[in-house]
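Note that this complex is displayed minus one protein chain, with the remaining chains in position.
Here is chain A:
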């Protein structure tokens, strides 16, 4: 193999991209005009656009999750935050005299997002302040959050009829679905903050070794607070999108299992659950893969309920490929007869 090709194959985004392209090509066989994008009434339409549109909430949640996982933490409560934020916004809008008033909708959105920030700060406080394991600290809000969401909606499904609110999850702006624009803006801001400023480096260093970072003079606690708050904010925005898309809030089912999808997206994207390194672009690809998988299953005509089976397969394969122990046991043995590669090379590939 030429060195260039090897570098290409070893690139950490190679496998996610390959899986995504493979899934898209599979669609090409089963769906006519899959890659066809047209403009109707000044809006972009097409299967590819739909993947982006329906995948937008997951992309947002996964983005927040990436930063949390980079600090070697995890946030299980995002699904509950999605439900709470959607429920609160819909409740306030349903109480408005004029549901289309921009001011009222903006205030509802603002209050929902502030509550999401508070919930995120609560998680951050438990993890950074009290020092509880992240999995357990966020489990509390995951369990209680569904109850809170139902408390807000009164156990009912609140429906709203507001065109201004509908814009967030179902509307278009400049021919593009509004959700895509939100994701793009948040992604740009996050990339700017983490890759152009020192924040990304700080997050990775806390994830690599929190104690060493503290000794090196990094405010680990502040960094942890920031990522958990940011993660909840992303989940809050995603909650607004989901409830706005269907114009209703369901405290019980909104965002159900989105935490698992988000973790899956992060893992597929090549961010290690051990922390210390993250890839936003990988996560975006991961979220797109999951959404494309869902779309593919619909278009092939397999019962949609089996999506979970495919997800299980994908998680298992991706995790096995990422596991150093698995690579050492399976690939090393197979290669040995044809001349084993130097050990150092193996180590480099581990970071993918």
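Simple rule for what comes next: a residue touches a chain if its C-beta (ideal position, glycine included) is under 8 Å from a C-beta of that chain, and two chains touch if they have at least 3 such contacts; residues count from 1.
Heads up, the rule we're going with is that contacts and distances are computed from a predicted model.
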Fill in: Chain excluded from display, named as in UniProt, from "Autoinducer 2 import ATP-binding protein LsrA", "tRNA uridine 5-carboxymethylaminomethyl modification enzyme MnmG", "Sugar ABC transporter permease YjfF" or "Ferredoxin reductase family protein"
"Sugar ABC transporter permease YjfF"
Worksheet item: Looking at A:13, A:96, A:117 or A:140, which residue reaches the missing chain?
Response: A:140
Worksheet item: Taking the entire complex into account, which one of A:31, A:150 or A:299 touches the absent chain?
Response: A:150
Fill in: Touch with the omitted chain, as defined above, among A:18, A:192 or A:320
A:320
Response to the item:
chain A residues touching the chain left out here are 74, 130-133, 135-137, 139-148, 150-151, 155, 251, 260, 263-264, 267, 273, 303, 305-313, 315-316, 319-320, 323-326, 329
